[in-house]
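Just passing along the structure, written as structure tokens.
Missing here: one protein chain of the complex. Every other protein chain is in place.
Here the chain labels run A and B in written order, and each chain numbers its own residues starting at 1.
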Amino acid sequence: MSSVLEPCFDRVFTSQRLFRLLLDAMARPGKIVPLPALDLDPPQGLTCFMAGLAFTLLDRETSFAVLPGCEPWSRYLLLNSGSRAAAVSEAEFIIVDGQADLPSLLDVRRGDLLFPDRGATLMIMLSGIGAEYGDIGLALQGPGVFGVRTVHLSGLCPANLERVIDLNREFPLGVDLILSDSRGALVCIPRSSTIIREVCR
Amino acid sequence: MGYVAVSGGSEAIANAEELLTFYRLKGGASPIEVRQIREQMRLAVDKVMSEGALYAPTIAAIALKQAEGDNIEASFILRAYRATQPRRYYSLPADTGKMRVIRRISAAFQDVPGGQILGPTRDYTQRLVDFSLLEESPETVRAFFDRIGVQTSRSDQLPDSFPKIIDLLRREGLLVEPVDRKETLFDITRESISFPCQRSAKLQSLARGETGVMMALAYSSMRGFGDIHPYLGELRVGTVPLCINHPAKEQPVYIGRVLVTEAEIISEYYEDEQGKPKLTLGYGLCFGHNELKAIAMGVLDRTMQSRSPHKSPAEDEEFVLYHIDGIESSGFSAHWKLPHYVTFQSTLDRLRRTQQLREEATASECNREQRRDPGKTAPGL
Partner (left out) sequence: MSATVNSAATPARQPRGYNFAFLDENTKREIRRKLLKAVAIPGYQVPFASPELPIARGWGTGGLQITMAIIGPEDVLKVIDQGCDGSVNAVNIRNLLVKTTGVDTTFDTTAASIVQTRHRVPEEPMRADQILVLQVPIPEPLRYVEASEAKTREMHGEMDYSRMWVYLYENIVQYGEISIGARYPSLVNRRYLMDPSPIPRWDVPKLSMSPTLHLFGAGREKRIYAVPPHTLVEPLEFEDFRFRVEEFSGRSCLRCGATDTYMNELFDRVSGQKLYACSDSGYCDKRRAAQERRAD
């Protein structure tokens, strides 16, 4: 049964702990932050880590979309967070399977000049983050990075990466990325980061 | 040396709080019962509920007692309490046509369907100090009730709904039609307002605004800073039923009645969307019996619809909405009591530097003068 309720998720203390890790990761783009193990039972394909991060940020005052569309994921997130499922072009949070080639990524909200914070947050699941992985190496520069920081990723469709770079071409408009892999490595890349180099191995 | 590096903050705060209780009770009179405040300081309680944005008469009465009658402080206590309450439901729109009125007047027409109901009002009393209140006692109160006969209270005889005056004007095509803007209702407690502001956000902000500042702004417009000449189409005070949609019930569920004051302000006509000139409307509604606030709200709702290119303060929605909240304005006005040593030091630094530059400039000016006219000596040198 995939659409389970997760009564065990501690919405006060686990949320707080996960948020602090998120804040640290967002403030230091490219820094790999290990997430604690979470005893959750999300539907197939959705990691416990991503589910925990979603519960930390989503509630009935927010909306989300799942890419590619996956009914069990949507149902599970709706049931456990109260957040509304919305069209990709409307949603505040987009839960993404990084491997799938997703042209509709280009439809997500980038905010406007008056309210750039209305740009979406992409929560992307990858197969691996860290030096030992890496079909893709991203050299990052910008706020939160001392000099240049390089992060290696695998399981991200290269076309999606191009789309994200495209979305973030006009700072302060853009989207912010929360990436996590199946072992609980967390990395954030806010729109303020410049991807100065992509190294494909 | 009279300098103490770390003042005994904790102790001072605790002492100050105890002193407050001491000052409240030191006169020796028996403590006021919360019920007495709730029933006999009715209008103060209503104002606190309205500005505190929570319909809770007993808690408002406690807050008034706690704040020694300071209306803004009591509203703040209630507002802070409100912020801790879970938000389970939104009530369905209340129909004020179904109001059980205790008072209802129109200044626009002499005779109106349903009649003018004066109700409890001080409007036509002489403001003479009633020294007999010094002698008020359970006996005098009993005598009063015996005389007027409690059982035959007038309000029991009034109907449960009254026709609305503005509906008469609408039927004749004299008043603008309500526009369904198809907006999602804004919730000012869950989102910060931005401009241009949605009407639902405006009305919510006004409904919990501070009576005094709203009155002052509305007054400025009536007096001449603006171009609004209001007519009080209708003012009604009474209770309206509230209902919610309950997930477990098919029909809306009745949850109780709240006392509200409603004012409909008719003003200047404009051309409507079809180009037909029609009277415009400003709407005021607040918790409790607070006629000045409802009227001021109706006037401000109308002034903010002004199409004038040169907006007076009361017509500028940003000016009005950012300055009417009593909790915000009182908090910031009072915060100047906090130490500002650091910033003041920074200001002094700039001032001294500026003075120094001035002196240097004056001195070099003198030197130049001297060079030009070596025979002249600066005074005092």
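To be clear about the criterion, contacts are C-beta pairs under 8 Å (C-beta built on N, C-alpha and C of every residue); 3 or more make two chains touch, one makes a residue touch a chain.
Nothing here was measured: the structure is a model prediction, and the numbers come from that model.
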item	value
Residue touching the undisplayed chain, where the options are B:Q40, B:T140 or B:T189	B:T189
Those residues of subunit A which, in the complete complex, touch the missing chain	8-17, 19-20, 22-24, 26-28, 36-40, 56-59, 61-62, 92, 112-117, 119, 121, 142-146, 171-172, 176, 190-192
Absent chain, residues of subunit B that touch it	1-3, 5-10, 12-13, 76, 79-80, 82-84, 86, 189-192, 194-196, 318, 322, 327-328, 330-335, 338-343, 345-351, 353-354, 357-358, 361
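Note that in this section only the chains that are shown with their structure count from here on.
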item	value
Where subunit A and subunit B are represented by their mean Cα positions, the distance between them in whole Å	44
